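Left out: one protein chain. Kept in place: all the others.
Right, subunit A next:
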Amino acid sequence: MSDKSMIICRCEEVTYEELIETAEKHKCSARELKLRTRAGMGYCGGRTCRNMVESIPRQYLPNKEQLGLVTLKYQPPIRPVHFGDLGGDET
């Protein structure tokens, strides 16, 4: 198995190659990289791959001042939860 086919985001099955190519092509922020590839947008909420998705764009950003400013956002619910528990009723 090569580096290229190594899975980084398990939930959305996004490979290392896909992330590197996207970051290189678009010279984008971590947030844009996430939105373009869906890495970190699966059911675990990015708990496993978040740091990796955040670290990749650092090398490709032309303007280093952007570093540290644009980070991936957190939003609730921060743990997986049943729709029913979120406020649905039993019927």
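Simple rule for what comes next: a residue touches a chain if its C-beta (ideal position, glycine included) is under 8 Å from a C-beta of that chain, and two chains touch if they have at least 3 such contacts; residues count from 1.
Assume contacts and distances are computed from a predicted model.
One chain of the complex is hidden; its UniProt record names it "Sarcosine oxidase subunit alpha", one of "Putative tricarboxylic transport membrane protein", "Sarcosine oxidase subunit alpha", "Beta-ketoacyl-[acyl-carrier-protein] synthase family protein" or "Zinc ABC transporter permease".
Considering the complete assembly, subunit A touches the hidden chain via residues 1-3, 5-8, 10, 16, 20, 47-48, 51-52, 55-56, 59, 68, 71, 73-79, 81-82, 85.
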